[in-house]
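Reading through the structure tokens given below for one structure.
A single protein chain has been omitted; all remaining protein chains appear in their positions.
Chain naming follows the written order as A, B and C, and within any one chain the residues start at number 1.
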Amino acid sequence: MAKPRLRVALIGHGFMGRVHSNAYRQAPHFFDLPYEIDCRVICGRNLETLAQTAATWGWEETATDWETVVARPDIDLVDVATPNVLHAPVAIAAAAAGKMVLCEKPLAISPAEAVRMRDAAAGVPNMVWFNYRRVPAVAFAQKLIAEGRLGKIYQYRATYLQEWGPDRSRVGNWKTQKAQAGNGVLGDLGSHLVDLAMWINGPINAVSALLHTYSADRDVDDTALFLARFANGSVGTFEASRYATGCRNRNAFEIHGERGMLRFDLENLNHLDFLDTNDASEVRGPRHLLVTGYEHPYAGHFWKPGHVIGYEHTFIAALSDFLTAAARGEKAHPDFTDALRTQVVLDAVERSAAERAWREITPTEMA
Amino acid sequence: MAKPRLRVALIGHGFMGRVHSNAYRQAPHFFDLPYEIDCRVICGRNLETLAQTAATWGWEETATDWETVVARPDIDLVDVATPNVLHAPVAIAAAAAGKMVLCEKPLAISPAEAVRMRDAAAGVPNMVWFNYRRVPAVAFAQKLIAEGRLGKIYQYRATYLQEWGPDRSRVGNWKTQKAQAGNGVLGDLGSHLVDLAMWINGPINAVSALLHTYSADRDVDDTALFLARFANGSVGTFEASRYATGCRNRNAFEIHGERGMLRFDLENLNHLDFLDTNDASEVRGPRHLLVTGYEHPYAGHFWKPGHVIGYEHTFIAALSDFLTAAARGEKAHPDFTDALRTQVVLDAVERSAAERAWREITPTEMA
Amino acid sequence: MAKPRLRVALIGHGFMGRVHSNAYRQAPHFFDLPYEIDCRVICGRNLETLAQTAATWGWEETATDWETVVARPDIDLVDVATPNVLHAPVAIAAAAAGKMVLCEKPLAISPAEAVRMRDAAAGVPNMVWFNYRRVPAVAFAQKLIAEGRLGKIYQYRATYLQEWGPDRSRVGNWKTQKAQAGNGVLGDLGSHLVDLAMWINGPINAVSALLHTYSADRDVDDTALFLARFANGSVGTFEASRYATGCRNRNAFEIHGERGMLRFDLENLNHLDFLDTNDASEVRGPRHLLVTGYEHPYAGHFWKPGHVIGYEHTFIAALSDFLTAAARGEKAHPDFTDALRTQVVLDAVERSAAERAWREITPTEMA
Partner (left out) sequence: MAKPRLRVALIGHGFMGRVHSNAYRQAPHFFDLPYEIDCRVICGRNLETLAQTAATWGWEETATDWETVVARPDIDLVDVATPNVLHAPVAIAAAAAGKMVLCEKPLAISPAEAVRMRDAAAGVPNMVWFNYRRVPAVAFAQKLIAEGRLGKIYQYRATYLQEWGPDRSRVGNWKTQKAQAGNGVLGDLGSHLVDLAMWINGPINAVSALLHTYSADRDVDDTALFLARFANGSVGTFEASRYATGCRNRNAFEIHGERGMLRFDLENLNHLDFLDTNDASEVRGPRHLLVTGYEHPYAGHFWKPGHVIGYEHTFIAALSDFLTAAARGEKAHPDFTDALRTQVVLDAVERSAAERAWREITPTEMA
């Protein structure tokens, strides 16, 4: 029986454009998708690189005007991989046109914008590319906690550390311009931290934050630090930075609970450390797991146990989850509603830093 | 300008069939290949899984008779991913038919067979899938040594450790049958060790070995240990095992030279440890490199610095190297000649173990 | 030429009493001290264990009344190893009697008390046992930063994590009683973090904190988290906890500067990670240093390079530094003045947590 065709428009052709293109090409190789993917059109503004990206990845057409593209009747899914400032207009227009919508993170540049996006997309399948939920080790950590293997959670510690902030060759990058990005490292890397933290450990109730900019020529934050209280009674520390010399891409967390500990670092994405207090004290220590087994989330779809995967596999698995849910009429997560909640926390972080005081996050904001 | 088409026949559709299929699909996405790849036919004996593999990976046709396939005029490249015992007949027939030939490792089940294969393939582009040469960290290690960064080499230590030997569910696997595999872990994992060692550190002159079988129901070695003398005056230890409880896929080496040290482990394939004796003593220690930069081999073709890759990328890069060389009329390595040399060393290991004495490897054997 | 005799009275005979006793016995074996140490009297309240400790460690006399002891004319140095609440009365009385004074950390249970102690001890040699300054790896880190090897500092991250908080067998321990300890983990472990941070990275100007108590039956903090701004423009995160399941004694810091990175963890106290941005990008990574060389601080006094030391060596080295400075009429650090500054920061942390707002630390408070 032939699968229904899913005609995709990708808006954006930068690094994320490549990563998403790869996901469309690779997902059918590893997952039994409910659709046959048709890479119909890729949209961008730099004609030269656009043509090259289209040729390399097999996009049938190129386009430069996203408004026309998202309205085309022969498109089923719009994937937004633009600078942040364009997420809302593109996603809202696509949803209004009845398309499925995938959107890069952070969802929006303000909670108000995120609310509009969530409302606009309420009737169509939607998801935000917080891809790190699909790292097998991360998904496995979430599962262990959901199963109660750590018992009551005491503390959560998360960092996302990069070092390119001082690199003068990156001056002018859209990620360092408020007009394009909304804010700096907080939205770029901090959003990943908050998405993972709330997925794994539940809602954040209050934050106290510090934002700091080292570069005189930037109008966005280079580092974002905050303390948090979770609804489940645990407390946490968060740090996102582009000035963490020595760290290339350290998206890491560590969680302490009454029955165990979990620790992850994206620079070693196939591994997870797990400590179980059921182990007798003399043989208790963090177990260094290689999360590549058939019994681990996602891993069995790729290679054999012991054969590691890379960064892009998280997008492949996310796409599979999204399409599978869409075909069933179910929600895939994180959807725009989830991402709005992350946006609310990021906004509270910004306000707390500005006001130099704790900021509560009310259930109303989270609704 | 259109690229010439390269019509591929893949003989074999097991795990390696999937990995090679992926390479054909992915190589054009990351490398500027000199050919347009046409996945023409996949050949195997299990009709059900064959059809499924073909459908998943987009092979145009399936076939069950390799002899017919390798003789087809519409095939340019034959890729041999069968059990070891079939490498020679398939590769020799393909070469005789004038096809480019790619062959899984180990090349053959004896040096005599390997000689025939080398001779048969002398006139066609050929390469053996010792894929780990294309791990960026491994290629970078080789480059550092070739540039003299370690100076004179003193010692080389290599292990390839897996743990599935005692797993009763694997009984009957062709890798544990002499008739199918030629030998056991020595050819399966030991061949990788020897290929990397001779690529990185030059020819091996002599070996003293021990082969051991733990399983009463097997006629092949479960573990292979040997000492070696290299032509450059260094000495080494080698260990391949399927009984190394706790090790999923630890293909590791450590090299000590007068000016430094290098250390690699496949379970952390994006990292390499490098010690430089030029560093002042008080700040000298192994540098834990994340080998994902634009300045590292291969890595820049995939994602951005700090974004890790996985197992399959080594095949993608190997395929690119092979096709690029083939189009230029150059040799890609390791070719059948290189792999014959590895076969000679493996044979010396078997003989040494049988004779319980050192075994010299003569230049004649290596020629 | 005979060395002058230094007659010591140790007030306290618990775990710290043992550790200090060891320092008096071992310091002369590894350092050329300016005094001959005379272990004159050990003072405590549990007669049985007091007698045993005295016998084991060779204290000439025991006593139960510290007020009498500190006034004895045949005592030159009083070492305070009591629960926190007694630090001030014992140290002030000892100083008033003209004795040299060593005091366990934290110095006091309030800044006001610490001011009185500092003033009382102004005329006598004094030091606080923040022993971790004398870990060779820590002292080496401080030296590298003082020499400018990290350039301008961007971020400082420190944790001191233990896991005994939930252990019911520890209920009633004086460290969990406000009346004995002043506060909880903040003073116990957080004081070490602040002492090291200000020694290594200079004064802290402002903090925003969260204190949390998990145990219903305790009146002190079980975890203390805070953000900080340093006078040098860098920012930091701090976390002290007794509920960090999986961590036995992880006193760790990581520092990012414009020219490098440093990382330390007490559970591996002989190692230090150091990254130098002068290294070419392709060979740049954290160097894992074994800090046991003759060229490293303190290490050369103990064993040969490569031979690791333990926890107690930090006390031995601290005692040597103190006595050497005292004999020269110089100050050893951290003295009561330094420790008062730490106390001021801890107090600001408590106030910030109570007020749920940032708390500035004024130069006046630090004076």
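To be clear about the criterion, a residue touches a chain if its C-beta (ideal position, glycine included) is under 8 Å from a C-beta of that chain, and two chains touch if they have at least 3 such contacts.
Just so it is clear, the model here is predicted, and its values are computed rather than measured.
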Partner chains on view for the chain not depicted: A, B, C
Of C:Phe130, C:Tyr154 or C:Phe302, the residue in touch with the unshown chain: C:Phe302
Residue touching the undisplayed chain, where the options are B:Arg25, B:Arg72, B:Lys178 or B:His256: B:His256
Selected residue (touches chain absent from view) among C:Ile42, C:Val78, C:Leu272 or C:Leu290: C:Leu290
Residue, one of B:Val115, B:Ala181, B:Leu275 or B:Ala299, that touches the chain absent here: B:Leu275
Options A:Arg133, A:Arg157 or A:His296, residue touching the unrepresented chain: A:His296
Contacts of chain B with the absent chain, listed as residue ranges: 154-155, 157, 159, 161, 163, 166, 208-210, 212, 214, 223, 225-227, 229, 235-237, 239, 241, 243-247, 256-261, 263, 275, 277, 285-286, 356-358
Residues belonging to chain C that touch the chain removed from view: 15, 19, 21-22, 25-26, 28-29, 56-57, 162, 248-249, 266-271, 290, 292, 302-313
Where the missing chain touches chain A, by residue: 140, 144, 273-274, 276, 279, 281-290, 293, 295-296
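In this text, only the chains that are shown with their structure count from here on.
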Chain pair whose interface holds the most contacting C-beta pairs: A-C
Interface numbering overlap (same over half, different under half) for chain B and chain C: same
Between chain A and chain B, centroid-to-centroid distance (C-alpha), Å: 36
Length of the line joining the C-alpha centres of chain A and chain C, rounded to whole Å: 42
